[in-house]
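Scroll down for the structure; my scribbles are underneath it.
With one protein chain held back, the other chains of the complex are shown just where they sit.
Here the chain labels run A and B in written order, and each chain numbers its own residues starting at 1.
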Amino acid sequence: MDFLRPASWEEALAAKAEHPTAVPIAGGTDVMVEINFDHRRPEYLMDLNRVGDLSEWEVGEESVRLGASVPYTKIMENLRAELPGLALASHTVASPQIRNRGGVGGNLGTASPAGDAHPALLAAGAEVEVESVRGSRRIPIDEFYTGVKRNALAADELIRSVHVKKADGPQQFSKVGTRNAMVIAVCAFGFALHPETRTVRTGIGSAAPTPIRAKAAEEFLNAALEEGGFWDNGKIVTPSVAKQFADLCSAACNPIDDVRGTASYRRHAVGVMARRTLTWTWESYRGTRRTTEGAA
Amino acid sequence: MRVNFTVNGRPQEADDVWEGESLLYVLRERLGLPGSKNACEQGECGSCTVRLDGEPVCSCLVAAGQVEGREVVTVEGLADYAKQRAEAGCATGACGTSLQNAQGWQAKGTDSHTGEGAELSPIQQAFIDAGAVQCGFCTPGLLVAADEMLERNPNPSDADIREALSGNLCRCTGYEKIMDAVRLAAARQGEAV
Partner (left out) sequence: MPTNGAPTKITQGSRTKGGIGESTLRPDGTLKVTGEFAYSSDMWHEDMLWGQILRSTVAHAEIVSIDTGEALATPGVYAVLTYDDLPTEVKNYGLEIQDTPVLAHGKVRHHGEPVAIVAADHPETARRAAAKIKVDYRELPVVTDEASATAPDAILVHEGRDDHHAGHVPHPNIVHRQPIIRGDVDAARQRADVIVEGEYTFGMQDQAFLGPESGLAVPEEDGGVHLYIATQWLHSDLRQIAPVLGLPEDKVRMTLSGVGGAFGGREDLSMQIHACLLALRTGKPVKIVYNRFESFFGHVHRHPAKLYYEHGATRDGKLTHMKCRIVLDGGAYASASPAVVGNASSLSVGPYVIDDVDIEAVALYTNNPPCGAMRGFGAVQACFAYEAQMDKLAQQLGMDPVEFRQLNAMEQGTLLPTGQPVDSPAPVAELLRRVKAMPMPPERQWESSEGADVRQLPGGLSNTTHGEGVVRGVGYAVGIKNVGFSEGFDDYSTAKVRMEVVGGEPVVTVHTAMAEVGQGGVTVHAQIARTELGVTQVTINPADTQVGSAGSTSASRQTYVTGGAVKNACEIVREKVLEIGRRKFGAYHPAWATAELLLEGGKVVTDGGEVLRDLADVLEGETVEVEEEWRHRPTEAFDLRTGQGNGHVQYSFAAHRAVVEVDTELGLVKVIELGCAQDVGKALNPLSVLGQIQGGTTQGLGVAVMEEIVVDPKTAKVKNPSFTDYLIPTILDTPTIPVDVLELADEHAPYGLRGIGEAPTLSSTPAVLAAIRNATGLELNRTPVRPEHLTGTSLSEA
């Protein structure tokens, strides 16, 4: 095993081009476990901690450019307003110690369906900025996950950042685990209201081979909200609408039985989380509307 | 490979490090600092918690090569670290009496081999006094994590303590005495300021 220590992004890209099998390591949450447990012996380990700009973020007009290695703790502390869903998801990642080291780049690189950031990124809408010596490209988050623990990265590419749309409405994230802290998701759900476009987006974790959106559920809810004039009248979403949305989210799942939970539990729990997060975000949206109206 | 970094304020050099070695392994097996414990090697137990450039991290998940040029504080350096913090606090006028003086736990002649009377940080003393130590395997990691929390949040609620320590497993105590210890350390810290 060789240890590569690029001091800059350019050096990292060059090293990855020269050694496409090199395994990037930043927070170490996944890679070191695999090494410690003898599941993986990469030819090259490439430390990205020295590439400073990976740990930085910029808040732009429309979106946040979030460096791949920005620790979850920083997301929780600094980006709660811009990326509320991701900040909530970050808070559920493993332990404080892990949150101090791990960032979304690791979740995306591993592309495990259980990665906590995925549902939030799917719901918020994001693009993954990847780069190689050949050039840079942005992969829409919906196209990023290509299979179980597989992603759209080419062998010579590295994840540089994620461009996440700034929240234009309330967002929520829920995750079921069989412990009250430090737990890998049995399943997870991200939900975002996008009042500007009058749409909603979802993200489901650990209930299909890859993180997915429940598109049929989104479409149903978009239509139902529009039809009922909910965006304007700020009424409570009718229970039957919420229920059907939840059922469609459950139906979007393609889960398995494993040691963490049964498929049918996952399907069930996704439905419950869908309904609850819809309720929470909608309550919040109504509250904001009232405040805005009151102020006006 | 060779790795140079600072541990508990002292420069250290580790040679012939296998590239897959963790910071934890280097500390324990190469630098003679076995205080950080290896209980799971997967970031699930917190027993190996150290501060890396000030942040509590699981040293089992840090590749040795990643600490090149960085600063690590382990449980072995915790008392000094806390002392310096307290003194720095005084220098800036933040506290009237040093924590050590206020708590009266500074060295009073070490009692033979137990280290009784050794100079400890407030959190270390509180763990002993509150009965938070049984087998002690989780203790070093908990101390590093709890000390850092009290640094950030000197008046934590119970829920704050639980959240901050949720990455540290203990199998002996049922955590009640650990809660007591952190409350005690916070209270003593409060009295001292």
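Things worth noting here:
Just so it is clear, a contact is a pair of C-beta atoms (placed from the backbone, for glycine too) under 8 Å apart; a residue touches a chain by one contact, two chains touch by 3 or more.
All values derive from a computational prediction rather than experimental measurement.
When the full complex is taken into account, the listed residue touching the unshown chain is B:L120, out of B:A14, B:V57, B:V72 or B:L120.
In the complete complex, the residue from B:K37, B:R51, B:K83 or B:R188 that touches the missing chain is B:K37.
The chain not displayed touches chain A at residues 36-38, 88, 91-92, 172-186, 255, 257, 259-265, 267-269, 272-273, 276, 279-280.
The set of chain B residues touching the chain not shown comprises 18, 20-21, 28-29, 32-42, 44-45, 47, 74-76, 78-79, 108-109, 111-118, 120, 124-125, 127-129, 131, 133-140, 143, 159, 161-163, 165-179.
Throughout what follows, only the chains that are shown with their structure count from here on.
Each chain gets one centre point, the mean of its Cα atoms, and the points for chain A and chain B are 32 Å apart. Listed in rising order, the residues of chain A touching chain B in the complex are 1-3, 5, 25, 27-29, 31-33, 35-37, 41, 45, 47, 49, 71, 73, 94-98, 100-101, 180-182. On chain B, the positions that touch chain A within their shared complex are 1, 18-20, 22, 41-44, 46, 49, 52, 55-58, 60-63, 65-66, 68, 145, 163-164, 166-168.
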